[in-house]
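Before anything else, here's the structure in question.
The complex appears here minus one protein chain, its other protein chains still in place.
For reference, chains read A, B and C in written order, and residue numbers begin at 1 within each chain.
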Amino acid sequence: MSSTTISGKPAVRRPLTPATARFLMIGMLMAIIVAIGALVADRFLRPANLANVFEQATDLALVALGQSLTVLTGGIDLSVGSLISLLSVLTSGLIDGNGAMVLPVCAGVILLGVLVGTLNGCGVVLLKIHPLIVTLGMGAVLQGVALLYTRSPVGGIPDGFDSIAYGRIGGLSVGGIAVLLIFVAVAVLLRRTATGRAIYAVGDDRHAATLLGLKVRRVTILVYAASGLFSALTAIYLVARFGSGQPYTGADYTLSSVTPVVVGGIVLSGGRGNVLGTLLGAYLLALLNNLLNFLHVPTQIQLVAEGLIIMAAVAVHVEREKRA
Amino acid sequence: MTVKAASGQGFAAGTLNRSSPPLRDHALALLGRYGIYLFFVGFLLLAGLLAPSFFSRSNLSNLILQIVPLAIVACGQALVILVRGLDLSVSSVMATAAVAATSFSGHDADVLPIVLVALAIGVMTGLLNGFLVVRRNVSPFLATLATMIVLQGLRFGWTHGAPSGLMPPLLRVIGSGTWGFVPVNLLVLVAVAVPLATVLHKTTVGRRIMITGGNPLTGRLLGYRTDALTIGAYVVCSMLAAVAGLVLGGYAQIVDNWVGKGFELDSIVAAVLGGFALSGGRGTIGGALAGSAVLVLASNIVLLIGLPIQFQIILKGLVIVFAAACYAKR
Amino acid sequence: IRDTATYKKAPPYVIGFSNAGLGDSWRVVALDEIKQGAQDHKDVIKKLIITDAGHDDAKQVSDVQDLVSQGVDLLIVSANTEKALDPVVTRAMKRGIPVIMLDRRIASDHFVTYVNASDPMMGRLWAQWIVEKLHGKGNIVILAGQAGSSPSENRMNPALEIFKQYPDIHILDTVYSDWSPVKAKQVMQAVIAKYGHSINAVWSAHGLQVPGSIEAFREAGFKPGEIPMHTTADVNGPLKMAVQYKVPMLEVGDPPAQYRLAIGVALKVLSGAPVPCVVTVNSQIAVTPGDETPSVKGDLPFKDMIVPNGADDMLITNDLGPDYTPSTAHIEYPH
């Protein structure tokens, strides 16, 4: 036993895990952005502005959390955009300004999100098709259904509902704080529960996971269901933020939800990375947008800057990926 | 020596006896290979049944006009998928090529420079994508997403927000003209797909791409220039996207900023429906063409039956999942 | 009339403009118009800060918040969608920042004033003209913009109300062009394959997609004179084609000059002068010769609106001068 403890201690401390390296990198980029912002505009560093940035990252962070989980298993969910669109029109359309409907409708919408996600997961597991295809197909169907329900913004929300998005606790947005807590909770669950480790295992080597008797199918369905859940929460948040749902509200999230995931260091082939990186990635993107607005740069340059930041964040990363 | 050879034959014969493949396996293998064509034919019949006007010569010719641009992109996309990649920047390349085309005088004399500029845009984008993927190990999804965004920014910068100007008449003829009922753009597709299919399926370069795509390490140890092959795939893909951008731009006289919008995902779906595995190393160009046709057909049928736009989107989604479930296993 | 005394401030001013996005030529010209407006008044305007949301609601909400953070004296907002921007604009107003809606409003009336050319008016006028031209009887295709986008819906819905009043008017199909001639041509080809010559009129929600539609008709073998009537707005190409292929056409402009006007309105608000609740810019109306109807007459001869050598997608309703082209223009403005 005594010899154990000796050999149990690693001879050398591993210098820097990839996740830590990535966090440092994002931290550095954020620091650069803040430094530039502070130089060009004295209002940039005001707490009110930083609180805005904190709030503005909320929706992207939330979708990207679900996306992170699917990516960790080596999958991807390209139905999130359409799902958010559909759920947002259902939320505001069914609540329609009626305060009594808020709870039942939100519960229903969350349930529906989980259901759609479960369906995605079942498609991936049972049909044995690549998740990209399954979820893309599902996305088209959901978008069609959203447009069947309405072709224009519908319904509305009762007073107070918008505090989900605009309410502040100690100067910080309620939604933002909630998302921060959700991320921490998910990160702990991923690290400290068997299911969490199984998510990593499945993404690391699906075949091995099957042979070792892990519940690969259940885990796969679970992450897509979770993605559906977080899409539903995003939809509700957006309704609070926009005051109503619209049939194209989510469209942009389909691809953009992947950005913070990968910028944050989760590898698309699965099995590696940390959801807290995703959160940092979302903050980084929100901060970048804020800075560009302060710099008064035209759209075209904003786009170029966004593209370059994505490249910069990933291209300096030297770890080898297995495949797309 | 002779004795050994004899026993070798006996061994081989013994193995042959052991292999009695069930009919089902054969059927499945065939379905995997030719499923898209079956699906395509089935779709044609269904369309003819549901909408009598489907087989009208003008509708068929319209269909081809619409299939061709997607098919061209899908060919390039297929090539990238073959080497385990993905190219999300194709739509941005298409729009940029089309926008560049309208930035000239609008006369036929400019067609050659236009084509050269478009191809140059393609080559540059492809090189950037390939460089990021091969040399920097960036995942293709992200690398091409980033170039897509950057290219869009540059395009906006160039056009000041919206393109203006005319497509030269020649490009318009190529994009939307017909000879009799044969669309001219079909020629472009033939000119693109036939050489590509020949190279891919009949030459050593194609074989090298196939092997490299299936297993990059093996390709490297076989002395193939795997990096060049991979970057080449991205370059060809972007060049084809640029060509498709010109064809699609010529299809309608006026070009907007979003020529080719949605083609990035549609082309991936078309290639996958056509039998390309996203894990690389497998697929045929014919399949990619059929995959593109199936996607366009799905939208056309809904319009012909007179269902509202929503069903067009829904049907497309169902077709994707159903077709993939039938034969495009991962 | 709205009292703006509470917003009165001494110059110079910092004005924020949150734009929904660029992407088609109309909005590009409009952006140049607002810059020109700032340039015209650079004596009192210290800064015009422009943000562009790329047609993304979430980004526009952030943009508005960021503009407020930057301490603007007044906000001009062209809302990507009218509901999504409502809460954030309402909040800005509550914080005492005057907001002027421009061309695309928010759903509620929590703003100081709304500068626009009326979408419902355009849609209604187009529908009225078609109905009168067809003597209340015929088949119509609706060629809308983007499903769910407010100008498209705001023009289409009043039009549909009018069509509904005539039992012999049949709407064959409603198709969406996403404001793109390419997409318009694709969808119209299928529609023409289905209905052929029984289409009597195409109600189009703007001019951007009309060339695609006319092209589709021409390719389906419609000779000059056979192509059904179209409605259009702002763009040069459809007018040229109307003459060339003898297509009856009604042009109702949605002048981008309203963007320049908005700056003037903004200065009025900041000087505390009362402004009307809605500032409507007059649309220019033009009809192909011989196609006038009892309630629709042109303001200008149709020919005079065409710029014969101009590009097809050139905007004919700007007031930035004859030499103006969006791709070469460089407008100085305080920023």
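Here is the rule we use: a contact is a pair of C-beta atoms (placed from the backbone, for glycine too) under 8 Å apart; a residue touches a chain by one contact, two chains touch by 3 or more.
Criterion: contacts and distances are computed from a predicted model.
For the chain that does not appear here, its UniProt entry gives the protein name "Sugar ABC transporter ATP-binding protein", which is one of "Segregation and condensation protein A", "Monovalent cation/H+ antiporter subunit D", "Molybdopterin synthase subunit MoaD" or "Sugar ABC transporter ATP-binding protein".
Of the chains on view, those touched by the hidden chain across the whole complex are A, B.
Among the residues A:200, A:248 or A:294, only A:200 touches the chain that is left out of the figure.
Note that of A:250, A:271 or A:298, the residue touching the chain absent from this view is A:271. The set of subunit B residues touching the chain not shown comprises 5, 7-9, 11-12, 14-16, 18-22, 25-26, 28-29, 198, 202-204, 206-208, 210-211, 214-215, 217-225, 281-282.
Across the interface with the omitted chain, subunit A contributes residues 1, 3-5, 7-8, 10-11, 14, 188, 191-194, 196-198, 200-201, 204-205, 207-215, 271-272.
Throughout what follows, only the chains that are shown with their structure count from here on.
If each chain is reduced to the centroid of its CA atoms, subunit A and subunit C end up 36 Å from each other.
For the pair subunit A and subunit B, the distance between C-alpha centroids works out to 30 Å.
Residues of subunit A found to touch two or more other chains are 147, 298-299, 302-303. Subunit C has residues 22, 147 in contact with two or more other chains. The residues of subunit A lying in touch with subunit C in their complex are 41, 43, 46, 48-49, 52, 55-56, 59-60, 147, 151-153, 156, 162, 165-166, 238, 241-244, 246-249, 252, 286, 289-290, 293-294, 296, 298-299, 302-303.
On the subunit C side of its complex with subunit B, the touching residues are 22-28, 31, 147, 173-176, 178-182, 184-187, 189-191, 193-194, 208, 211-212, 215, 219-221, 237, 311-314, 325-327, 329.
Touching subunit C in their complex are the following residues of subunit B: 51, 53, 56, 58-59, 62, 65-66, 103, 106, 156, 159-166, 176, 178, 248-249, 251-259, 261, 300, 303-304, 306, 308-309.
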